[in-house]
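Here's the structure, in C-alpha cells; my notes come after.
Note that this complex is displayed minus one protein chain, with the remaining chains in position.
Note that the chains are named A, B and C in the order they appear, and that numbering of residues resets to 1 at the start of each chain.
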Amino acid sequence: MDTFTVAAPDCEARVRASFAQQGAMHTLGVSIGEVAPGRVVLEMAHTSAFSQQDGFMHAGALATVLDSACGYAAFTLMPADARVLTIEFKINLLAPAHAERYAFEGLVTKPGRTITVCDGTAWGVSGDVRKRIATMTGTMMAVRPVTKGSSER
Amino acid sequence: MDTFTVAAPDCEARVRASFAQQGAMHTLGVSIGEVAPGRVVLEMAHTSAFSQQDGFMHAGALATVLDSACGYAAFTLMPADARVLTIEFKINLLAPAHAERYAFEGLVTKPGRTITVCDGTAWGVSGDVRKRIATMTGTMMAVRPVTKGSSER
Amino acid sequence: MDTFTVAAPDCEARVRASFAQQGAMHTLGVSIGEVAPGRVVLEMAHTSAFSQQDGFMHAGALATVLDSACGYAAFTLMPADARVLTIEFKINLLAPAHAERYAFEGLVTKPGRTITVCDGTAWGVSGDVRKRIATMTGTMMAVRPVTKGSSER
Partner (left out) sequence: MDTFTVAAPDCEARVRASFAQQGAMHTLGVSIGEVAPGRVVLEMAHTSAFSQQDGFMHAGALATVLDSACGYAAFTLMPADARVLTIEFKINLLAPAHAERYAFEGLVTKPGRTITVCDGTAWGVSGDVRKRIATMTGTMMAVRPVTKGSSER
C-alpha cells in the first residue's frame, strides 16, 4: 500500500466532524469503520429503505457511501482549512447487493495539491462471507479559502 | 431528438409499477414527472436528509435519482419480460446542489438488445431559474428470463 | 447551445498552434474542422493503421481524437497563458467504427476557472450517412504559470 504525507494533524477528528454534518450518512445509517491517512472505511447495514425494484440496494445508495468514503480518504491528506468536493466519479456494479451489511473502502490513488484521485470498493458481508459488489474511481478537489477572486471550481 | 421503437406497449405503466417498488425513490421523496419512449423525468425537493457536509445535496443522492431516470429510460424500450440492471455509470458534478427542487432527465442515447447507453441531466430549479448541476452517462443491461443456463450478467 | 465568455482573443489561432504540436494528431491524420468558443470539431479518415482485431477503428483511436476535441474546446475559453491537461475521461462505444471518415465534436458543458467539463461525440460518415459511434465526457484542467510553489495538478 502507498504511504502518504498528511498536510494537517488530526485527520480522523476532521473526518469525524465533517461526517457528522452529512445528513445523507445519518439517513442511510452509515458509520465510520476506519480512518487513516489516505484511507477511509464506512459501514452500513442492508435496508429496504434504499432498495431498487428487485430488493437489492440501489446502485445510488452504494454510490453515495463510496463517494463519501473516497471523498474523506482524499480529505485526510488535505490542509486543515480545505473543503473537499467531488468533481466526478464512475461506479461499476459487479454483483447484486443483497448482503446483511456492507463495507465501503476509499483509498487515495494519487494525491495532489488541487486534484486527488481515489479508488473505492464496496463489499457485501453476510456472516463470514465477503464479496466485492462495486468499484468506484472518483476525482476529488480541494477547495481552499480565497482572499481575492472566486472560490468557483 | 431521437425517436425510438418500443418492444412492448404500456411502457409508462411498467415504469410506474417498477418505480413504486424502489424503496430508495420513496425514501428520497422522488416522483415521476414524465415517461415517454426513451425518456424519463423524475423530480425531487431539496432535503437536508440527503445533504453532504456543506448543506448541498449529496452527490450520491443526485446519482441515485439520475441512475433511476436513466435506468427507466432504458426500461421503456425493453420487452415486457425484461428487468433492467445498471452495469456502470459516471456522474460529473457541475455546480453545488442547493436549489428548491430538482429535475432529473434520463435519455436513451443508444438502445440495444442487451446493452442500452443513456445520458442524464440533473437540474436545480429555484423559482423560475433552472440550472444544470450534474450530468451522467450510464450503461444499462436488459436481463431476460432464461430457460437454460444462468441469468448471470 | 450555450454561449460562452472567452478569456483571451484569438482562440482559434491558439488552438491551431497547439494542435500543430500534437504528434498524435499528425500521426493519426487528423485535421481541424471548426473552432469556436467552447466548441471544436476534428476530422479523420478511416485507416487500418489504427484498427482493432476486427478491422474497425480501435476504441483508443476514437478516444484520442475525442480527447483532443474536448481538450481544445476547453482551451478556447482559457486565458492566453494557460495550458490544458486532461484529468480524466470516459468513452462509450455505441457502434462499430467502420465508416469512410469520422467527425469528432468537443463541447464545453461547464467552464470553470480551474476545471472545465466537456462532452464529445464521434460520428462515422459514409457518403451522406452520418451515424453516432461514440460519446465522451471529460474533465479538463487549466494549468497556469506559477510564481511561487508547484505547478503540480
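Rule of thumb we're sticking to: a contact is a pair of C-beta atoms (placed from the backbone, for glycine too) under 8 Å apart; a residue touches a chain by one contact, two chains touch by 3 or more.
The structure displayed is predicted, hence computed values, not measured ones.
Chemist: Mind giving the shown chains that are in contact with the missing chain?
Modeler: Visible chains that the missing one touches: A, B, C.
Chemist: If the hidden chain were put back, which of A:6, A:36, A:49 or A:94 would touch it?
Modeler: A:94
Chemist: Which residue numbers on chain C touch the omitted chain?
Modeler: 18-19, 21-24, 26-27, 47-54, 58-61, 63-68, 83, 85-93
Chemist: By the contact criterion defined above, which parts of chain B meet the unshown chain? Give residue numbers in ascending order.
Modeler: 87-88, 90, 112-115, 117, 137, 139, 141, 149-150, 152-153
Chemist: In terms of residues, what is the contact footprint of the unshown chain on chain A?
Modeler: The missing chain touches chain A at positions 90, 92, 94-95, 109-110, 117, 119, 132, 135, 137, 139.
Quick note on the criterion: only the chains that are shown with their structure count from here on.
Chemist: When the centre of a chain is set as the mean of its C-alpha atoms, what distance in Å lies between chain A and chain C?
Modeler: 31
Chemist: Based only on mean CA positions, could you tell me how far chain B sits from chain C in angstrom?
Modeler: A distance of 28 Å separates the two centres.
Chemist: Starting from the mean Cα coordinates of chain A and chain B, work out the distance between those two points in Å.
Modeler: For chain A versus chain B, the centre distance works out to 22 Å.
Chemist: Give the residues of chain B that touch two or more other chains, as numbers and ranges in rising order.
Modeler: Correct list: 90, 92.
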